[in-house]
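Got a structure for you, questions after.
Here the complex is missing one protein chain, while the rest keep their positions.
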Amino acid sequence: MNTFDKKSTLLWLLTVLVVFLVAIAFGLTMRMEQAEITEIGPLNFYILMTSHGLLMAGVWFVAGMAGIQFILSRYVEVPRWGSVFAYVCTVLGVVVLLISTLLAKFHAGWYFLYPLPFYAKGTEHGLLLFMIALTILGVGWLMWSLVMLASILKKYSIAQALAWHHIAGKDGPAVSPFILISFVSLIGVTACILAAVVLLVLYYLEFLQNGGMTSDPLLMKNLTFFFGHTLVNEMLYLGLAVLYELFPRMAGKPDYKTSWYVGISWNATLLIVLFAYFHHLYMDFAQPVAFQYIGQIMSWFAPLPAAVVTIFSVLTTVYRSNMKWSLASLLYFFGVMFWAIGGVGAILDAVIANNFVLHNTQWVPAHFHTYNLLGNVFFSLAFTSWFADEIGEKKIAPGLVKVIFSLLVVGGVGFVLAFYLGGALSVPRRVDMYNEIVSEGITLAKLAVVCASLYLVGMIIYTIDFTRRCAGQLFS
Amino acid sequence: MTIQKEVFLFFIVMFLIIVLVFFLVFQASGKSGGAQNVNRKRAIFFFIAFGTVLLVLGITLPKTPYRLFAAEEPTQKVFVVARQFSFAISKFPIANDDDFSMSAGVEITVQKDELIEFNVSSFDVSHGFSLYKDGVLKAQVQAMPGYVNRLRWKFSESGTYDILCLEYCGMAHAAMIAKINVE
Partner (left out) sequence: MCWAIILLSFFSTQQPDEMGYLLKNIPDVPVRTAESSLQPLSSWYSQKPMILTLAYSRCPGVCSPYVLQIRDQLAMQSIAEDKFQMVVLSFDSTDNAQTLSKLAGYSKVNPPPSNWTFAVLPTESREELAASLGLKWKKLGELYDHNSLLLLVSTEGKILQRVEGLPSNDQWNRLFREITHEFVPVYSTLGENIWTSCFRYDPASGTWRMNWGLLLILIPSVATVCILLILQTIIRVGATKKIANTKPIISHDPV
């Protein structure tokens, strides 16, 4: 591996870990406010909520980027400027974002549901800064995705990268699952960022017209969740692509091959993911019923190809494998487990009849925290740990592996369980305090505070250890 | 048992099954031998999952709230308009700010077991209109500006129902509560 790849990936990962710690602290403060331990007030609560949401979505997308870029450079030549440009945009975007929320008091949520941002009095500058932050992030990530797609296309044609020759059983270059999944995810990422572009253009127009033009709230909500849902979904797949590359080797098994069913699975996923976001609009009766049905059908079929094939492959890889368990392989294996569990929570909520009583309750953060906090984060931490083992001169202490893993799992599971219970007890999400109608939320928030603290401690130890082992390489 | 609790129990059962499977495989990772007939097992696994998805879709898709009681005639129309940060609920249409101020904070009474048609809209941002009875969420619909969503509902218990906003609508979102009496 060349020095540039090593150093740039290291810089990406260190940035991710630091921003992650900050974002956890924001989330923890929100739960403390709900537990009535602190009293920061609603404005600060929603400022933190907005920051927490976008930071988390962004940081783990970026972690996926780092992994993809690093592994991809083993297959094809990846231009360096793409990585540098995306890094600069990401850091700049995060800084502007934090200014827009913490200083300019923008607090309309990271998904800034139209027309709420225009109704928050006194935060017009915040809105403008927030839109600028999103624009910077969007431009950086879009360019990065296009650079990666172009790099893949230098070696493979579109049909080859989508493994159509594997599906048809025809001759052609062997396309690894990593290339296939990366390609599929990058296409999805491009589409969802373009949706954000359309959304932002409409926001800018309305902002400049100062009320002279308004948009259809239903149209804006569709665009918002096309962007928001798909981004969060694809960032998980970015982590999975790296898993397909690294995990079999950790188990001492031969590399995963792109068979016809893996090919079909990910081609199907490419399409299905684009329609699953409809489930965010179940309670908007204005959306045509056909779209609602498509939403549920696609949400239920979405996990079939990607999840079923991946889960089965991971299980058979580990079964009787003589696996030497490391932090990386543990995080991958159990990350897949929690991803499956979060998936069950997700598809239960994607049943329209259930969503009628679960929509915007804590069931929603429950399931997405399960496959983010315990799934996607685990995938990216697994890559980070593997990367540290590759480049670091010092090894991680076996005892520390147990401590970190236990803290993350116990803290994470307890944390999401508080949310699931909240969902079962009809506790609403996105509220800074619980009134007497849903007062169970306070007790659950206290449980969540304890568990999130454990998780945070685990992450602090992890970050310190990672820095100790690798940070020197940055300046070598 | 409420739908939420049924879903939660089902989830916990699935949670335990998944943990058990992964734990057993984890335990077996030290043994030698390797898995056999992987392709056949994968096919079985896939078809079971595929069948389950079809079954669930077949059972649950007809139970959507969109055409709830669509074949019956409602006995009462109730108009609901949300605005930062309160609800106006009335048996008369709420067309403008004056109508809104007349109805905001007024508790109306409807009859138990009668078919009520809620006409839900918003004057500013997106809100949520949700019906809680003793802290349990019974039904909800979004209150989106520019649209009137119609939710038909029969109250099965008498007493006071709480109405909470379930879509984040700004700083005082958590305090946006109204009540409706059922006799």
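Letters are used for the chains, namely A and B, taken in the order the chains are written, and counting of residues starts over at 1 for each.
Following the convention adopted for this analysis, a residue touches a chain if its C-beta (ideal position, glycine included) is under 8 Å from a C-beta of that chain, and two chains touch if they have at least 3 such contacts.
Computed from a predicted model, the values in this text were never measured in an experiment.
Peer 1: Since one chain is left out of the picture, which of the remaining chains does it touch in the full complex?
Peer 2: Looking at the entire complex, the absent chain's contacts are A, B.
Peer 1: Using the definition of touch stated at the top, determine which of A:95, A:158 or A:474 touches the missing chain.
Peer 2: From the options A:95, A:158 or A:474, the contact with the absent chain belongs to A:158.
Peer 1: Check the options B:5, B:31 or B:67 and report the residue that touches the missing chain.
Peer 2: Of the listed residues, the one touching the omitted chain is B:67.
Peer 1: In the complete assembly, which of A:104, A:223, A:250 or A:470 touches the absent chain?
Peer 2: A:223
Peer 1: Which residue from A:194, A:268 or A:391 sits in contact with the chain not drawn here?
Peer 2: A:194
Peer 1: Given the full complex, what residues of chain A touch the hidden partner chain?
Peer 2: For chain A, the residues touching the absent chain are 73-77, 146, 149-150, 153-155, 157-158, 176, 187, 190-192, 194-195, 197-198, 212-216, 218-219, 222-223, 226, 255, 274, 285-286, 288-289.
Peer 1: Just checking the interface: what residues of chain B touch the absent partner chain?
Peer 2: 66-67, 70-71, 73-77, 79, 91-93, 95, 99, 121, 146-150, 152
FYI, only the chains that are shown with their structure count from here on.
Peer 1: Per the centroid of Cα atoms for each chain, what is the distance between chain A and chain B, given in Å?
Peer 2: 25
Peer 1: In their complex, what parts of chain B are in touch with chain A?
Peer 2: Chain B residues touching chain A: 2-5, 7-8, 10-11, 14-15, 18-19, 21-22, 25-26, 28-35, 38, 41-42, 45-46, 49-50, 53, 56-57, 60-61, 63-67, 84, 124-126, 128, 130, 132, 135-142, 144-147, 149-151, 162, 164, 166-175, 177.
Peer 1: Report the residues of chain A in contact with chain B in the complex, numbered from low to high.
Peer 2: Chain A reaches chain B through residues 42-43, 46, 107-109, 113-116, 119-120, 216-218, 221, 251, 261, 283-286, 289, 292-293, 296-297, 300-301, 304, 308-309, 312, 315-316, 318-323, 325, 333-334, 336-337, 340-341, 344-345, 348, 351-354, 356-361, 363, 420-421, 423-426, 428, 430-435, 437-440.
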